[in-house]
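A single protein chain has been omitted; all remaining protein chains appear in their positions.
Take a look at chain A:
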């Protein structure tokens, strides 16, 4: 019998994500994929999966999962309260659950998105090369949309081996600065100098219209130079589009492929995830960097991420993976998000 995880209770928006659906934007297919690829990679690393494996991204509140079969090795990345059959267990640490045991992933104490991964991954058929869920087009994931109570998620591995568990100290992860860094363009010439100054000098807050597709912000009005319609063109990750209201919308993983509002700037890859961890009411400022600076930030980020497997420690004094396995984690690479 195939081992399953039964969703006893689902968080408000929990979706299977990987690094996204690459190569189909030209056909109108959104990339999707993890909104915070770093934490997604951490959850996978904790259970010994490559970073490209599908894992569940939960929003604010996690899911309650009961093992059918097993045992199942599972880990949560994110500061959430966890309970196995009502006994508290640590986050950022893999654990092995037996048939009938239930893991409850509670609310995140920090950030908006956490991830849980299972060793071996989910037994789901990729759609156009990816298991990433894109709810708006009902593509990928378990049934094209968010997990719901009663779902049974088939696992690729019937029984996880009895071996040491892994843990990671999240304070060692790359820190995220206050400002959200942007490169101006592609249509910064569609705005007045006063409009660009308002965008770069103003305080913005995340509105309640904030999801995996985009974050609508409220703050100083960004003045257009000549109307707010452009001939529809492609939308890069992190694009800041400004519709007629003058209030910016930052477009994230589930964004539409094309659009007709001018884009004043694009958030750089490493900061897209930082933004996606903010919640309604959070405040933020933008800071312009040159393309060369953005490239340098990206390179530093890759170096930090390359060291991620080295941050894994054995939990409870057991021997962890051998070094060959660590090197095989492949936490770098993948251009989907521009973050790795």
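In this text, a contact is a pair of C-beta atoms (placed from the backbone, for glycine too) under 8 Å apart; a residue touches a chain by one contact, two chains touch by 3 or more; residues count from 1.
In the analysis below, contacts and distances are computed from a predicted model.
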- Message: Considering only the chain that is not displayed, what protein name does its UniProt record carry among "TRAP transporter large permease protein", "5-oxoprolinase subunit PxpB", "NADH-quinone oxidoreductase subunit F" or "(2Fe-2S)-binding protein"?
- Response: "5-oxoprolinase subunit PxpB"
- Item | Residue, one of A:51, A:124 or A:268, that touches the chain absent here | A:268
- Residue among A:65, A:127, A:180 or A:312 touching the omitted chain: A:127
- Task: Could you tell which one of A:16, A:105, A:237 or A:284 touches the chain left off the display?
- Result: A:237
- Query: Among the options A:6, A:163, A:285 or A:298, which residue touches the chain absent from this view?
  - Reply: A:298
- Absent-chain interface residues of chain A come out as 22-29, 127-128, 136-137, 139, 182-187, 229, 231-239, 256-258, 263, 266-269, 291-292, 294-295, 297-298, 302, 332-338, 340
